[in-house]
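Of the protein chains in this complex, one is absent; all others appear in place.
Showing subunit A:
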Amino acid sequence: MSFCPGCGASLEDPASFVQEFWSGADRNFLGWCAACGLLSTVVLPAAIVSHEPEH
């Protein structure tokens, strides 16, 4: 997770915070952007399960 999903600032800025954690097989990154203050989570899922909505 290199960039803020909100403002696009680099989260490699030392003041920003990025922490990896795992939820089952899903790799998660919690990010806090020092530029805009956004707290976000990016998930790299092991598999994406979705469905088509009713027509």
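To be clear about the criterion, a residue touches a chain if its C-beta (ideal position, glycine included) is under 8 Å from a C-beta of that chain, and two chains touch if they have at least 3 such contacts; residues count from 1.
As a convention for this text, contacts and distances are computed from a predicted model.
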item: Protein that the absent chain corresponds to, by UniProt name, given "Ring-hydroxylating oxygenase subunit alpha", "Nucleoside ABC transporter membrane protein", "Peptide/nickel transport system permease protein" or "4Fe-4S dicluster domain-containing protein"; value: "Ring-hydroxylating oxygenase subunit alpha"
item: Subunit A residues that touch the omitted chain in the full complex; value: 14-23, 30, 32, 34, 39
